[in-house]
Structures are given as structure tokens and as C-alpha cells.
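Below you'll find the structure I mean.
The complex appears here minus one protein chain, its other protein chains still in place.
Then we have subunit A:
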Amino acid sequence: MNKPHINIDSFWLPRQSSTLAEKVDFGYYAAYWTGIVFFLLITGATVYLVLKYRRRTEKDKTSPIAHNTALEVTWSLIPLVILIWLFFVGLRSYVYASVAPAESYEIKVTGEMYLWTFIYPDGTAVVNELAVPKGRPVKLIMSSKDVLHSLYIPEFRVKQDVVPGLYTTIWFNATNAGDTALLCTEYCGSGHSDMLATVKVLEESDFEKWIEQQSGPSDLPPEELGKLLYAKKSCATCHSVDGSPMQGPTFKGIFGRNEEFSDGSRVAVDENYIRESILNPQAKVVKGFPAVMPTFRGLLKDREIDALIAYLKTVK
């Protein structure tokens, strides 16, 4: 697998590739310079005092001054004011990151051990590759199929846990065309560090083209496209084409087969039945199989369902 890459163009931080990035970085540098000043004050004073007051004789007399209220109040209040300021600086970018613009382009994200699936509004589903249009707000609506994951795009400065049984969201507006890395930052098991994806930031016109291409090259004959989708859309994990039993019935000789269902009714497999099985699998459950087939409603386009049907006709 080709590993993605994070572009780093400053001493500390990755390139700023979203509108959020500079707001987050402002907070980072506010804390950074505050830290440097206090660090120099404290270590400077420490080194100076240790050298100045090193022990000369065993009979040295030491200062009896045990406190100084004015001084102590000062060194409590000044940091307090600075810290409260930093709190508000942090809050500002957080609020910006929390409220997605209403017109955001929505992409559904599923995390599972150990891959990311991105589902576009037209049903296009892509694994481990997130293409987004440049200069348009994009909102990710995320959930997990198994354990906790966390979606992190360093160049965008966004991160959010992906939780089973809960929808979490993030949004960003990408500013640099090109590729960058998306990483999982919540430990999820042995493949945690391989749970990577490439983010492709594309110009608006390239993005439209990219979406088109995802449903397979349009010049492919339907049977070929169906075969491709059978593999790509994970049908192959439950249905064999060689007759061997898997979680679901084999596709070998499926077309025209006289199928019996769990309620005892029967039907001869035709185009309509296959379409129904894909879009509404629970409607008729094949006898002897559990009702675990997921619906592909919204995940497959009409053209793709037709292609799958065409392909199934060829599996003899």
C-alpha cells in the first residue's frame, strides 16, 4: 500500500490546508510564546539564583523572609489573566470547528477495523480515499461499525472520535489542492497504525470528474461492470460464484432458480427479485439463511444495479 504523506512547511506544524488551520495555529503559537517567556523566566531565575547563592561556608546565614503577599498575589493574578485569555483563544477556533456551514457538502464516513469507507451523496462508496472539492465546506458524518476510531487530518487540524452507536461530525474547508494524510488516532487494535487514507483535494471540476469515474469506467459493458462491483462492493464476502456456501446463497446459477423463502413461499429469480433483494433484502429471506444481508439502498446507482443483474445472469 502506498502510504500517504503529510506536508510540513514550518518548523513545528504541518502545512495549513484548511480555513480552520490558521485559527488553530494562532492558538498554538499563543501558547508557545507564553510558554517560552515563562520558561525563560523560571529557568533563568533558577540558574541565576543557584549560582549566586551557592553555599560558601557551613555557617552561611540564610534569608528569613517567608513570604510576600504583594508578590504572591501578583504572580497568581498575571498568569490567571493570561490563562483566561488563552482559554478564549482556544474556544474561538473550537467554536469555528464545531459549527458547520449549512451549505456543506455531506459525506458519510464509516470506520471499521481497519479501513475507512466514504459514501458520497450519490451513493458512490470509496474505501481509504477521501476526495473533496477545494474551497467548499465539507461535512463528514461519521460512525463506527465496531470499536472506537478517530479521524484525524493533520493538515486540516481536524480530529474527532468515530464511535459505534453514535454519529459524530466534523467539517472543513480545504484550501490547498493536492494529497494529504488521514489517520486513525484512537487505538483500535493490531491494524490501528495501518488505518490510513489519502485525502485528495481537487479543484471543483476535477472533483465532479472524479465522482463520475468512481462508478466504474462508463464505457465498460454492463456484465463487466457488474463483475467489478461484485468484488468492489463486498458482495464477494458473502456470496460465492462457484457454488460454495458462504454467509449468503451462492450466485452460481441464481438466475431463474426456484427459490424458497423462510415463510414457505416460492419465486423464480428474475430481474425484479434481484433488485428487491439488493434494495430491501429483508422483504424475502431465503430459507436456511440468516437475515444479515445489508441493504444497498443509496449505495448503488440504478446503472450499477442493472450491471449487477446483467452479471448475475452470466454466472452459471
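Rule of thumb we're sticking to: a residue touches a chain if its C-beta (ideal position, glycine included) is under 8 Å from a C-beta of that chain, and two chains touch if they have at least 3 such contacts; residues count from 1.
The criterion applied here is as follows: contacts and distances are computed from a predicted model.
Within the choices "3-isopropylmalate dehydratase large subunit 2", "Cytochrome c oxidase subunit 1", "Iron complex transport system ATP-binding protein" or "Xanthine dehydrogenase family protein subunit M", the name that UniProt assigns to the complex's undisplayed chain is "Cytochrome c oxidase subunit 1". Considering the whole complex, the residue from A:106, A:129 or A:161 that touches the absent chain is A:161. Residue in contact with the omitted chain (choice from A:27, A:111 or A:248): A:27.
Touching the omitted chain from subunit A are residues 3-6, 8, 12-14, 20, 23-24, 27-28, 31-32, 34-35, 38-39, 42-43, 45-46, 49-50, 53-56, 58-67, 71-72, 75-76, 79-80, 83-84, 86-87, 89-98, 113, 146-148, 150, 152, 154-155, 157-161, 163-166, 168, 181, 183-194.
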